[in-house]
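The structure is given below, and queries will be raised subsequently.
A single protein chain has been removed from this complex, and every other one stays in its place.
Chain IDs A and B follow the sequence of writing; residue 1 opens each chain.
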Amino acid sequence: MSTAEGALSVPRTGARARGEDYLTRERGFLSWALTLDHKRIGVLYLFSILAAFLLGGVLALLVRTELLTPRETIVGPDTYNKLFTLHGAVMIFLFIIPGIPAALGNFALPLMLGAKDVAFPRLNLFSYWLYVLGALFEVAAIVTGGVDTGWTFYTPYSTTTNTSVVATTLGAFILGFSSIFTGLNFIVTIHKLRPQGMTWFRMPLFLWGLYGTAVIQVLATPVLGITLLLLIVERLLGVGIFDPALGGDPVLFQHFFWFYSHPAVYIMILPAMGVISELVPTFSRKRIFGYRFIAYSSIAIAVLGFLVWGHHMFTSGQSGMASMVFSALTFSVAIPSAIKVFNWLATMYKGSIRLDTPMLYALSFILLFAIGGLTGLHLGTLATDVHLHDTYFVVAHFHYTMMGGNVMALLGGLHFWWPKMFGRMYSERWGRIAATIVFLGFNVTFLSQFLLGSLGMPRRYYNYADEFQPLHATSTYGSYLMAVGFAIAAGALIHSLFRGRPAPANPWGANSLEWHTPSPPPWDNFPETPAVEDPYDYSQLVYEPSVGGYVKKTAPAGAGS
Amino acid sequence: MNSASLFLLRSLGAAGSVEGSSFWLPAPASTLAGKVDWLFNAISLIALLFLLLIATLMGLFVWRYRARPGRPAEPAPSHNTPLEIAWSAIPLAIVCWIFWEGFQGFLELHTPPQNAYEVLVSGQKWKWLFTYPNGVVDENLHVPVSTPVRLVLSSEDVIHSFFVPDFRIKRDAVPGRFTKAWFEAPRPGEHRVYCAEYCGTSHSDMTAKVIVHPEGEFQRWLDSAADLLDRMPPAEAGAKLFVQRGCKQCHSVDGTGGIGPTLKGIFGHEQVLRDGGRARVDEDYLRESILDPQAKVVAGYDPVMPTFKGRIKDREIVALIEYVKTLR
Partner (left out) sequence: MSRAASDPRARPARLQHHFESLEQQSESGKLGMWIFLATEILLFGGLFCAYAVYRANHPEVFVYAHRYLDKVLGGVNTVVLLTSSLTMAWAVRCAQLGKARGMSALLALTLLGGLGFMGIKFVEYEAKWKHGLLWGKRFQPALHEEARSGQDPGPPAADREPQRSSRSPDPGVERSTVPPSARGPRGTVPAEVARQRAAYARRDEPPRNVQVFFGIYFLMTGLHALHVLAGMGAIGWVLVRGLRGAFGPAYYLPVDLVGLYWHLVDLIWIFLFPLLYLVH
């Protein structure tokens, strides 16, 4: 599988020749803006989503600060409504949905698969620029006065409010297509670009996670597209599809919206679970337990996730029959999730566990996702959801699943692949400190919100009853602590770019294919065609202090050390 | 750490001051609240047990199998089908049970008893209006103690959601359709009503109270509320009745058209009738139009107004007339 481009002579052995890896082979703005290389596109995505995370985080801190007191603290009610709407929209559409798949996935998928690129590099670049275009629309919406509908855009409020709904939804529409193209690309890549020997069940589990995610992206996102389109024409032309005054049905919008947005939560969690399935065995130095169950459960979650959207509408006036069916199906999704949690634990059993930064995030993930998921049971249960719906209990639930789930996995994966991406090691010490602070701050912030919610505090409230203040204040201080944690993590990573120790090819002793190529990888990914091996067999890898990483026990430093 | 931080929060005095509230739920104040709480607590317990199990195992493994020089990972099986099936089946059984209990509770929350007292709830930006069978409209919900109350909800503008935490009920008020909820409060008292569906600027101020009246007191309240005439001058009471009884729906008071003729400035003037005749608008004419609307219909309008005979008191008619007189 050698390359036609003779000019590209990749280093045959160990020594990383400067200027020949994917980061340095070409220089200049255009070489990035028009790159077709999946690794570079992944990096572009990475910085974009981190910027979005920062923006969403700042908005969150403003929200929390406003909630420090029961009445006006820093902003008025209309501004507050815009703040949480933008926080939700930025976090969901700009950060978490593209998050792991587009950033880490784009970087790692072809490498882990042993391919040279994704199937459609140009489409990949196109979807990145679609992302940027969508983001610009969102920014335009913020600049032109913001939106105040909540990230759910429920009609008829969203069709009657006088804020920038059209710009926001158009942005989300475009972002949706960006997401569809990424998913399409991944499906085709996994189907058609697996090299000889890479069978389905030899794929690292992260790829299974990405595959399940891609299926949802491709099948659910178009419905979001048409929903947002309907909302836009409703606003611009007054079509009346969702307007009861014109014979329309506002609740239909909710069905459409959740038909996408529930599967979307599994777009967020599946790749996260995939990342965890890489981290846990690597840092336990033990084969993943129950590979097939984990692989199948990804697909099960992807499929079942399509059938439960109505659990967001138990109080909306949908028929009792529908509510019953949706509730029952909701619980079915809990089972594949349970399988994964237990398999990760079983993987640790009798391992040799190192608490490096990625592993700390992985353990945080397991605990926090378990809390988030288990409180999903309260919400999926009809009788209790009637009380809990649209209270802070839901807010806490979804921050535990999204932030405690997806974001922990994203950070874990980021620290895991960072050396591969940029060829630098970050400060392990500061990485661990940051992970610990984030974990603590997170729990202080959101545990208190479970209590607020079950005590009856509705969400999206600007003013609230005085008795809730202690819990709200606790939550706010927790969010500040968490922000400090993130700032430290960001500091440690940025510092490493300039001062970090050069990374070895395999700093963690993982065995999937991306670790068989130098860090950072060459333009064409692999100096030599990698031999596909069992990705979870760590027995042949030993730590070699002279390179500061792991090498094959017997073979001479083969595929780049 | 979970329970530790719960404890921490409790010592912060966060538990709230409502009497009888547990640490995480407000004091139950409806007949069904107890059942919901029981289920909530049961699920919480299950969740807590699983969380403890996971946390303990994790802590144990991290400590027991921590990487030490010279101790590689021990060989262990990489899968174990019976075990996998067990940890799929046990949660499955548990969630089946939870689902069933939740469904039962939901059915009860959904099925009001036959004899329920009915109140119409209307949400609008940003207040609740409660309409009683006798036409009284109030901004708070007054109910008799130990009586099932059925709420029929609708909305005038966007979606709102009627939420009484103490009763554990919540139901969206959707424009263009009626939704229902019911409860029975076993003890007199006052409870907070929230709007739980985001509806704009003052969403968080769209609150009201449920006032549960002791035995017998409710009827007294209702009568006095109904008797606007006892509380205010006739013209003012007439203005209220004009809204409550729905006159406003068809008759404008500002001269614009409607299903019925406007009432602005008609008093003392002549109207051309449908059959070509004329009529002078005075007390008698108004009175007749209320009790026997088809008798003299103004030209250009259909005879669609229903009679109020038997449904309106004389004093109320007088008040309405007084009100029409003020519409110059």
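Heads up, the rule we're going with is that a contact is a pair of C-beta atoms (placed from the backbone, for glycine too) under 8 Å apart; a residue touches a chain by one contact, two chains touch by 3 or more.
Owing to the predicted nature of the structure, the values given are computational and were not obtained by experimental measurement.
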Residue of A:252, A:303, A:481 or A:531 in touch with the missing chain, whole complex considered: A:252
Full-complex contact with the absent chain, from A:52, A:67, A:112 or A:184: A:184
Which of B:62, B:129 or B:273 contacts the chain that the document leaves out: B:129
Residue of B:118, B:236, B:283 or B:322 in touch with the missing chain, whole complex considered: B:118
Chain A residues that touch the omitted chain in the full complex: 1-5, 110, 115-121, 123, 180, 184-185, 187-188, 191-196, 218-223, 225-227, 229-230, 233-234, 237-241, 243-249, 252, 256, 524
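By definition in this document, only the chains that are shown with their structure count from here on.
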Chain A residues within the chain B interface of the complex: 77-78, 81, 148-150, 154, 156-157, 160-161, 244-245, 249-251, 284-293, 314-317, 320, 323-324, 327-328, 331-332, 334-335, 338-339, 341-343, 345-346, 348-355, 363, 366-367, 370-371, 374-375, 377-378, 380-387, 389-391, 443-444, 447-448, 450-451, 454-456, 458-465, 467-468, 470-471, 474, 536, 538
Interfacial residue positions of chain B with respect to chain A in the complex: 1-2, 5-6, 9, 12-14, 16-18, 21, 23-26, 35-36, 39-40, 43-44, 46-47, 50-51, 54-55, 57-58, 61-62, 65-68, 71-80, 83-84, 87-88, 91-92, 95-96, 98-99, 101-110, 157-159, 161, 163, 165-166, 168-172, 174-177, 179, 192, 194-205
